[in-house]
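With one protein chain withheld, the remaining protein chains of the complex are depicted in position.
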Amino acid sequence: MIPIAHYLILGGLLFAIGAVGVIVSRNLIVMFMSIELMLNAANLAIIAFSRSLNLMDGHVFVFLIMAVAAAEAAVGLAIIIAIFRNRETINADKFNLLRR
Amino acid sequence: MLEVVIFYLSALIAIGGAVLMIAQRNPVASVLYLIVSLAAQAVLYIQLSALFVGALLIIVYAGAILVLFLFVIMLLNLRGEHFEGQDQKVGRITKYVLSGLFFIELVIIVRQLAIPARTDIVSAQTATDFGGVEPVAELLYTKYLFPFELTSVLLLVAVVGAVVMARREKSEKQGGV
Partner (left out) sequence: MTLTALAITAMIKVIVIISVALLGVAYSTYLERRLLGILQHRIGPIYAGPYGLLQPIADAVKLIFKEDFIPDNVERVTYTLAPVIMFIPALLTFAVIPVGDTITIMGHEIELVISDLNIGILYVFAITSLGVYGIVLAGWSSGSKYSLLGGIRSSAQMISYEIAYGLSIIGVVLLAGTLSLQELVAQQESFFSWYVFRQPVAFILFVVCAVAETNRAPFDLPEAEAELVAGYLTEYSSMKYAMFFMGEYANMLAVSSVATTIFLGGWQGPFLPPVLWFVIKVFLCMCVYIWIRATLPRFRYDQLMNFGWKVLFPLALLNTMVTALIKVL
């Protein structure tokens, strides 16, 4: 049997990779996908806890998180389209209008 | 034995897919690697006997959200964009240092977690329909009814928001694809 710690470490790793993706990447879409990955890493940890505590509540949390992720994706992609229409790029470093 | 093999294989695929996702320059390839990673995670869900949520992961992510990503990438035709070599050196170094620090921090946290390392994940008294549709639905419609209803409001707001954000101004309105 696999101990729960392994699932948590895996979730943590995936979360870290997602975080690195957000920091390192300059492509808005990849950054966005990294955020989705982070959400899923948290979900994995929740599911693992749910199993080890023998409580179904975790599954409900994951269900709700997925709904939130879907809403987030819809709005986020709409924002990306709007930005692209104005600036012709989705390079996050190019959006420095406020710095100048 | 089989379960251990499945776990480590899926974990490896999940991590590999995630790493390749952020390492790719081509956004479509990134989406594909994210799908691979999520599929491996779905296998892990099912291994944790979360059948319903596992199926949902594939339906919601692979079936809807990532298709939307692909759609946007294709709509904007992001094939030719290059993302390297456009920022200052200091900024680039800071990025990698920050992410390295984050990794180290995470390792420290995991090592300090007070989880008994040998806890068996399967408790003896697990119900046969653990993770099925019915028990999840029962919780959803009783204990968590209010958050569930709030989610529907959130989705509605998101739909309206997305339409407003992505709509063209009337003057430059054009036909469909």
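Points worth noting:
Think of it as A and B in the order they're written, each chain with its own count starting at 1.
Heads up, the rule we're going with is that a contact is a pair of C-beta atoms (placed from the backbone, for glycine too) under 8 Å apart; a residue touches a chain by one contact, two chains touch by 3 or more.
None of these values were measured; they are calculated from a predicted model.
Shown chains touched by the hidden one, complex as a whole: B.
Screening B:Gly16, B:Gly132, B:Pro147 or B:Gly161 for touch with the missing chain picks out B:Gly132. Between the chain not shown and the residues B:Ile6, B:Leu20, B:Leu70 or B:Leu154, the one that touches is B:Leu70. Which of B:Ile13, B:Leu51 or B:Leu106 touches the hidden chain is settled by the complete complex: it is B:Leu51.
Considering B:Ile13, B:Ala62 or B:Met165, the position touching the chain not shown turns out to be B:Ala62 (whole complex).
Listed here are the subunit B residues that touch the chain not shown: 26, 28-29, 32, 35, 51-52, 55-56, 58-59, 62-64, 67-68, 70-71, 73-75, 77, 129, 132-133, 175-177.
Assume only the chains that are shown with their structure count from here on.
Centroids built from CA atoms put subunit B at 6 Å from subunit A. Of all residues in subunit A, those touching subunit B in their complex are 1-10, 12-21, 23-27, 29-30, 32-34, 36-37, 40, 43-44, 47-48, 50-52, 54, 56-57, 59-60, 62-64, 66-75, 77-82, 84-85, 89-91, 93-94. Partner subunit A is touched in their complex by these residues of subunit B: 3-4, 7, 11, 14-15, 18-19, 21-22, 24, 27, 30-31, 34, 37-38, 41, 44-45, 48-50, 52-53, 56-57, 60-61, 64-65, 68-69, 72-73, 75-76, 78, 81, 83, 86-87, 95-96, 98-99, 102-103, 106, 109-110, 113, 115, 117-123, 125-126, 130-131, 135-136, 139-140, 143-144, 147-148, 151, 154-155, 157-159, 161-166, 168.
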